[in-house]
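Comments concern the structure below.
Every protein chain except one is present and positioned as in the full complex.
Think of it as A and B in the order they're written, each chain with its own count starting at 1.
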Amino acid sequence: MNNLTLIQAVKDQKPLVHNITNQVVMNFSANGLYAIGAQPVMAHAREEVVEMASNANALVLNIGTLTGELVDSMILAGQAANKKGTPVVLDPVGVGATHFRTEAAKRIIDTVQLTAIRGNAGEISQLAGIDAEVRGVDATGEIDRIEVAKKAQRELDIPIIVTGETDVIVTEEKCLELNNGTPLMTQVTGTGCLLTAVVAAFLSVSETTLDGLVAAVSFYTIAAEVAAQTVTSPGSFQVAFLDALSEVGIDDCQKRLQIIREERS
Amino acid sequence: MNNLTLIQAVKDQKPLVHNITNQVVMNFSANGLYAIGAQPVMAHAREEVVEMASNANALVLNIGTLTGELVDSMILAGQAANKKGTPVVLDPVGVGATHFRTEAAKRIIDTVQLTAIRGNAGEISQLAGIDAEVRGVDATGEIDRIEVAKKAQRELDIPIIVTGETDVIVTEEKCLELNNGTPLMTQVTGTGCLLTAVVAAFLSVSETTLDGLVAAVSFYTIAAEVAAQTVTSPGSFQVAFLDALSEVGIDDCQKRLQIIREERS
Partner (left out) sequence: MNNLTLIQAVKDQKPLVHNITNQVVMNFSANGLYAIGAQPVMAHAREEVVEMASNANALVLNIGTLTGELVDSMILAGQAANKKGTPVVLDPVGVGATHFRTEAAKRIIDTVQLTAIRGNAGEISQLAGIDAEVRGVDATGEIDRIEVAKKAQRELDIPIIVTGETDVIVTEEKCLELNNGTPLMTQVTGTGCLLTAVVAAFLSVSETTLDGLVAAVSFYTIAAEVAAQTVTSPGSFQVAFLDALSEVGIDDCQKRLQIIREERS
């Protein structure tokens, strides 16, 4: 898997990842980005987001603890990134849980050119116009992640990552299903949000979007898997996961990578 | 103690706990709620709090890093929860330290029907109209927690938890004093705030308020006690505590529970 060399490219290029993200995961996202060798910056004031995004190598828009002002900042930052050709990744946390989040996600999708969207099956269903129950910010019920990802990619014409028991990546060309990770990820807040930030970092050093998405998701879930080898509870897992994100290399990934589906989309 | 079965009820029912809380403890509160098997959501924009609170199983109002907008959001969310009969728990962080916090707490108490209030002796003294020194957000000086809790419960007609070296619960019917926990809890930020969130989760699966309060406080402080068996410093304690919150079960609690006072109030 040649795209796994992107793990090293992040460490070498230390991309500056500008996060406009939620207050719950800011610390964990910053620490996770440092762990993989990227350089995080959090900034959300409308007075500075254009300048910050223009100088960054990637932009993360995460609607987890949204306000009206933050939506405006996200759109300003997103459009500034677009002007520079900088990758922009959206994490539509809890979209569908309230009308406010749903409208905000739509406004962002309509006004910013997104490089990718990452969410759980419930969130991506909402964006794809599939009727799914969303309570709070966690996925509920049984949803076919592959169908959801494909429909969202077609409807929005944006590469999609749907994470869950397996992780599905759908771009215009390909649909992949990856089977790495650990259920402990669902017991620590921000593991989805941090993946979105890691995806942004990888996209900034990748030639193609597909390579960036596959490398980011596989590396990230394999690091989680490695961390789960030594711990069984969520407090310890969070610590071990940050450690693993800084330690896991190409070799570990090549040994553990489980692509269980790969087809034209 | 039959009410300890609520520990399992939280895991089975996975209550959605809506938190309007302070920026210091958002991450720790979310991780603590996941650890006990509940489902946290943080949302504070006035555009969405009514909808989020209406769909939640419990609501936490925490005035730790308050702004004027947040007070409005808390009242909107609280009244929405009241309409649905959803438990609402207030954490009056630092009330008395500034007039702004004191007025905000009063406004919330006057306009929202609270299921319980949890605070330290200084904070609850303020609400009870007892003159106590409050500097910052930590309890200072010697205050009789039982007297404070009883007076606050009578004045406000709301069940009260006063936490400290021992923890006091006073409802209309009963006054209990529990003697579990560890001094390490005072060295980690947010241990009080997270207890408030855990109380909210337990109340959402409990038939009576008293049962919910006793089960939540005893389970939580016993988990802290278990965590403190293996660590002596605050960094490690925070991790071990999150682990213990996910591991400690009814048996541990039955063995360790120390109710040192139980009387009609």
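The rule we apply is simple: a contact is a pair of C-beta atoms (placed from the backbone, for glycine too) under 8 Å apart; a residue touches a chain by one contact, two chains touch by 3 or more.
This one's a predicted model, so the numbers in the text were calculated from it and none came from an experiment.
J.: Have a look at A:I7, A:M52 or A:V162 and name the one touching the chain we're not showing.
T.: Once the missing chain is taken into account, the touching residue is A:M52.
J.: Which of B:G129, B:G235 or B:G249 sits in contact with the chain that's absent?
T.: Checking each option in B:G129, B:G235 or B:G249, the one touching the absent chain turns out to be B:G235.
J.: State which residues belonging to subunit A touch the missing partner chain.
T.: 16, 18, 23, 26-27, 30-31, 34-35, 39-45, 47-48, 51-52, 55-56, 238-247
J.: Considering the entire assembly, which residues of subunit B contact the chain that has been omitted?
T.: 22-25, 27-28, 64-68, 94, 97-101, 135-138, 186-190, 233-236, 238-239
What we mean here is this: only the chains that are shown with their structure count from here on.
J.: For subunit A versus subunit B, what separation do you get between their C-alpha means, in angstrom?
T.: Roughly 33 Å, centre to centre.
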